[in-house]
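Only one protein chain is missing; all other protein chains are in place.
Each chain gets a letter, A, B and C, in the order it is written, and its residues are counted from 1.
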Amino acid sequence: MPSFPALLPLLFLGFGAVAAMLAAPRLPRLSRVLAALALMAAAATLAARLWAPAGQSALLSDDGLARSAGMMVCLAALGSLAFLRPGGPSKEGPALILLASLGGLMLAGATHAASLFLGLELVTLALVALFVLPLTRAALEAGYKFLILGAAGAATLLMGLALAHAASGTADLQAFAGRGMMLGLATALLMAGLCFKLALVPFHMWTPDAFDGAPRAAAAFAGAASKIAVVAALVRLHTLAPPEVWAIGLGLAGGASILLGNLVALRQDGIGRMLGYSSVAHAGYVASTLASGAPMAAEAALFYIAVYAPALLAALCVTAALGPEARIADLRGLVWRRPLAGGAMALALISLAGLPVSAGFFGKYIVFTALIEGGAWTLLAMAIAGSALGAYYYLRFVALIFRRAPDPAAPFLPAADRLLLLLASAATAVLGLRPDLLLDPLRRLLP
Amino acid sequence: MLSPYLLLLLVPSPPLAAFLMLGLDPFFLRRRAVQVLALLGGVAPFFVMLPLAAVCFGGECHGVVPVFTLAFGQSEVALALLLDPMSTLVGLTVAAVGAMVITYAIDYMSDAGVADLRRFFALMNLFLAAMLTMVLAGDTITFFFGWELMGLCSFFLIAYNTGLPQAVAAGRKAFIITRFADAFLLAGLLLLFLEANSVRLDVLIPAGATMTEDRHLVIALLLLAGALGKSAQVPFHTWLPSAMAGPTPVSALLHSATMVAAGAFMLARFSPIVMSEPLVQAIAAAFGVGTAAFGALSAIFQTDVKRLLAYSSISQIGFMVLAVGLGAPEVAIGHFVVHAMFKSLLFLAAGDITHGSDLGTSMKAMRGAARRRPVAYVAYVAGAASLAGVPFITAGWWSKEAVLSAAWNTGPFGIAIWALAFLTAICTAVYAFRPVLEALLPEPEHRSRAPHGHPLALNLHHRARIGSGFITVPLVVLATGSMLGGVMVAPIISFLGAEVPHAPHLPALLAAMAPFAGLIGAAALTFVPSLAAAVEGAHDMRRPTRLDHKFQIWVIEPYIRLIRWLSRDRRPRDADLDFERQVRLIRWLSRGARMDGVYQALVVRPFVNLVRWLSGHRGGGVDPVGSAPVALALRLTQAVVGPLAHDRFDRFWMRSANRLVRIWVMARAIQTGRSRDYALGLALGTAALLVIAWGTTWN
Amino acid sequence: MGYDMELTALILLPFFGGIAALFAGRFGRDAERWVSIAALALALVILILAFLTPGDGRWIAFERFDWAPSLGMQVILAMDGLSGALLVVSLALGIVSVIVSWKITEHSGLLNAALLWTVAASNGVFLSFDLLVFAFFWELMLVPAFLLISVWGHGDREAAALKFLVFNAVAGLGLLAAVFYLGASGEVVTFDAFEVAERDIPHGVQVLLLLGFAAAFLVKLPVPPLHAWLPDAHTQAPTAGSILLAGLLLKTGAYGLFRFPPMLFPEGFATLAPWGMVLGAFGSIYGALLACGQTDAKRLVAYTSVAHMSIVLMGICGGVYFSLMGAGVEMVAHAFSASALFLLIGALYDRTGTRDLRELGGLQQSAPRFAAAFAVFFSAALAMPGTANFLGEALVITGMFQVNWIFASITLISLVVSVVYATRLFKRVVFGKARRSGVVEDLTAREMGPIVLLAIATLLFGMLPQLLMGALEGAVTAALAPVAGP
């Protein structure tokens, strides 16, 4: 039986969502504050209980993995909230973010088909709503595609769960721990659903469109918070079920994601699309880490996605400030116009490229090491090739950020954005110097 | 007690100090200060050498002054200066000639701007320091240091007149060719170092001499090649005539008396190593006598005094190399000393006579010398006599006689060599006396109608300012040396520890006749108008001249018969063809056997083509000296290579990048934007996963 | 082992100096430049003090402390003569580059910061013996150098900067993968090079890992056919960038090659070294030939760098005492002489707005000081005895004679070709008549300072080689030992 404190974060988020929704039509500002407070409270609770003894309920597990991933989901959601532009026709954004975070928390702790499905759907549906918030044509298109694919993905996952349930008689995720063809097929379907959320090739198609058309903050949530949750779920699941299915499936999808994501991002001029494809590629690194079967794979995958999140948040925050159709040319001389935005963007891109001093360097370190430890040489070669391509296209953007001859027009950055950029950059830089600050706790928290 | 040998360190120091003071720009120096510094730096080494020479002649002639010691791993490298009979003699000569030339240059260069003057004297002093360092070097590193520094100075000094493209091109040519030869020397020295594990000459030469491996042969050949390059011996000789583009004092000091002869000095220095291989000895002797003959023949047909003297240097140094090849390095050193005196004298005198003439240094500029510059003319006559080897009264005779005798004494091959050398001696006399006799001809009309005032008046103006003592004293001193120095030849050779070679009376007598035969030849070439015109015309393609009848019979006719016989030409004689042949012969000789052209075709053009092919750039102008064929080749290669600009590898990388972009275009087409296609991706992915699951959990 | 902070300070001082320079501009005119110079000068003083304190024989100074123990990351900084010499080069060139870019007012805070960060990162490379930290600094170096080219460069600078970065970042991945493998393959995760060196790695694996290391080092060196980034980067970089590129970044490649392959993979290195020599021999000729064909003065010097660094590669792969010593000397010598040439050409470009050899000329008449400076480094470029460059090349050739006379001959040929390009440069720039460039103002006192410094360094190490060779002795012997073993 889970203790009340274990449920507290979920309660914070749920009630916060209700409160934020009530406040939204009249007091959109209060709605944002409420949502932020709820997220902070949830994160604080999780942080406070990080080292508490693990508990288990029928639906949710309350262990280090769930807590740490949940905390990161909350923080990433907070980051997305920071640059979720108020105004526009609909004001329910903060509430939706809270709902999506709630789904993320459930996903991270799910030990049961119901909680897994519920978490997944909560994230998907809330994200669809977030995507279409501005009600522009592009947003609607992104939302529609995400809805169609998301529902199909969820159905696929459900099919897998149903098969497993039929095979074992229990809807507990431990059901996958057996062997047999039925379970294998079930695992494949389950994996397809999760791969969709993680945006692995060939389930990735929605990602670039979402990053391009949807509000940047929503894309940031989809790329950072929701992926953290899915990675946590994957970490929990991939040790259970028939290992070869996971290894081969994730390996193939991961490798393909690394190559295709990086390749298609190569000469993208839209910042959003570039980040979308790069997000596919980064998901590929995570998946191949998990596929490698190395003992350290779990912590490596979480570390990687945790390091990826602040960089993505910062990059998308700056992109948001540059307008709905931000292209590479808009970055020209950004650092001279807005030193904070330019610097943060440059640092974020450098981190994504995996160069020091940035957390991304150690992300690359941990992924490569996991692949080496697991002996996944093909994946390692793919990862190297992908990093090589990545270095090119990220730094293409960095070069432009520092171009001389500044454009007088400087994008507007609200205080929340600035705070987010500062914090995300600080996180990236600090983790770029002391990766053990994150890696050590992760290592101890994971089973 | 301080060893007197410590003075050795002081020998190259004054010119070095002068170089530093003149070369360091921040000091402001006036013209007079520049001249004083230059003079001090140039003359001082001689006076430092004197006490050293006294010590040496006094009998204690083996001093080593270590400079510093380097630890090279296991081996130790001791840098040192060395005083032994050879370095004493050569050092003294170099210091003396250097002092004379720099003194002379004070006047000669007086119409240059202050900045140019500083540069000139800085480099001259640096050269003197480098040459003295090389001569006194007690180890191969110091030796090579001086050797290369001389080459560098030579480059800068030939190109002294930086606005003149020919001068710059000549400097490059000299530098590149000598550096090419130096690569051989460096290789040889490094191999020697590896063999002997030491760079000290006093250790290394005995060690090297006792090597009995193949390496010995290789090292000896490498050293020989290095010497041939520096000394402008065939086939490296082409740079020396071009190098005459430098000012006359430069030619006098670097490109005749000292630096060029350094190759012979080096061979003498390393003779225990080089000459213990009979094969190398034979090669050296062959190259020496061949170069001597070739240089002398070429010199005959020159119409420019300085070029004539340049070929003469090539020829005379050929004699030195011959002497070393014959196993008589001491004789070579003797000739070195004498040659340094008379050749610098010749250059200085010729320079003084032709200075300011609007004919440049052409032979015609010599005309009227006896009247205009009597001192210089007399000095020139003395030098020419010494060069031609007028018996007994000139130093040149003694040293050349020693070489010839050494050849005669070597055995059956030696007699053949002697014969060739004897013919060369005749040719030497011919070219030596040509300018002397030319000077007796009346001055050309248009001298006085020079466009920018009267050159003579201009010269007189400068002389009045500086005082012609700077010119006269060196001329007189060197002339005296060239005449009376002969008495020193025998002591020099015996001082170096060798017997003075003596030939039997007949060859000696014949050799003594050579200058007179040459005088007659020179007179024929100067005073028989048709012959003179033939020589003149050989240089000018556009004005072919029919040659004199007797010359035709005695020289050209046998030559043409020989050619016809060699080429199996059975066709009837054709006058035009014959004429073409004879012009070609003279032109061939007068242009240094067309080695320039050969190099152009064999080395320069392929090199340029290669570079163009690799770098693919559109070339600008190239060496104006004989650049027509190169330009043509460039035009051609450009037409082919032009479109393939850039570095090949760079192109490869960029092409790969472009290919990647093409793949990108294909890859992004996957993202069609249609939700149904996206769903298809989802379906295919699911299906693939199902297949994997099915495959892995089959049993 | 003493726990001093002097080596750490050598990295951190320039780093924080750079941060200070970033903001110093608000506190006064040229404050950022003075701050930069002060930071570098202070580091130089610390370095000299470190030289003066007695070491333990092999190392002048040694520091070891934990960085991120869970990642197996330690800070192991060790300085021997080789690192020390390169650190001197790095700090001196850092000061030179700050002085050289004195006139650049555009974003000068960031400019000085980037200069200092480049110095800091390369100092880290020269000192680190924890392989992960080494790789960290190795990659870090790219970022400020990239900025230098892409912000303050000329012409098509972004493309050049990107090319530089892509070549090096991609090649760096090989190093990263190999380092990570080494870290992960032991019983405990450690990147301590000394510990890794103790391991018995199978021969095939050694070769593979060495290829990974070599990829990064050879691109950075660079040796043909991996050199394509260098001419572009040099041409478009600002003068200070070119100086650091030629003086520092290229040396990090040589340093890495000198230090790690013989230490970590002795057998693998012995297998691959002949191929390295072939590559070096090819590069020494290829670079020299291409230098002959350039019309852009900076490109010309860039290609000479290719040739000289190829000779360094040959020396390192030669693996005998002389060739290694020669490679070490040549590294230091080339840092000074190439930087100086870039400095001079940069100064010329500032005055005339062109680097095209066909448009330059006549310096001898209009700017004698310029011409004299050119003459000095011209001599160094063609390895005149008396310059440190000659010493380096002669030693490499000596060593090559011990290894294989063919390589020695090729080096000699490259030496001869060097005369062709050097005289060509000299002819076109110094001699002749002023073409489009017109009359050129002579070097100012501020420009003379660095040039005199570099000239003194070049000649001092050439005339008194013990200074350098004594320092290199330890590193050379260390690199020698595994290869020369029976």
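Just so it is clear, a contact is a pair of C-beta atoms (placed from the backbone, for glycine too) under 8 Å apart; a residue touches a chain by one contact, two chains touch by 3 or more.
Criterion: contacts and distances are computed from a predicted model.
Taken from the listed names "NADH-quinone oxidoreductase subunit K", "Hydrogenase iron-sulfur subunit", "Multicomponent Na+:H+ antiporter subunit B" or "Fibronectin type-III domain-containing protein", the protein name that UniProt assigns to the chain not shown is "NADH-quinone oxidoreductase subunit K". Listed by label, the shown chains that the missing chain touches in the whole complex are A, B.
The chain omitted from view is touched by exactly one of A:7, A:40 or A:151, namely A:151. Interface note for the absent chain: among A:6, A:106 or A:129, the touching residue is A:129. Of the listed residues A:7, A:50, A:114 or A:240, the one in contact with the hidden chain in the full complex is A:114. The chain not displayed touches chain A at residues 113-114, 117-118, 121, 125, 128-129, 132, 135-138, 140-145, 147-148, 151-152, 154-156, 158-159, 161-163, 165-167, 169-171, 208-209, 212-213, 273. In the full complex, chain B touches the omitted chain through residues 668-669, 671-676, 679-680, 683.
Everything below uses one rule, namely that only the chains that are shown with their structure count from here on.
Across the two interfaces under comparison, A-B and B-C, the one joined by more C-beta contacts turns out to be B-C.
For the pair chain A and chain C, the distance between mean C-alpha positions equals 42 Å. In this assembly, the C-alpha centroid of chain A lies 76 Å from the C-alpha centroid of chain B. Between chain B and chain C, the centres computed from C-alpha atoms are 37 Å apart.
For chain A in complex with chain C, the residues that touch the partner chain are 336, 350, 353, 355-357, 361-362, 364-365, 368-369, 372-373, 380, 384, 387-388, 391-392, 395-396, 398-400, 402-404, 434-436, 439-440, 443. Within the complex formed with chain C, the residues of chain B that make contact are 23, 25, 68, 70-74, 115, 119, 141, 144-145, 147-149, 152, 155-156, 159, 162-163, 165, 168-169, 171-172, 175-176, 179-180, 183, 186-187, 190-191, 193-194, 607, 610-612, 614-621, 647, 649-650, 652-654.
Those residues of chain C that touch chain B in the complex are listed here as 167, 224-228, 231-232, 286, 289-290, 292-295, 321-322, 325, 357-358, 362, 364-365, 368-369, 372, 375, 379, 382, 384-386, 390, 394, 397-398, 401-402, 408-409, 412-413, 415-416, 419-420, 423-424, 427, 430-433, 464-466, 469-470, 473, 476.
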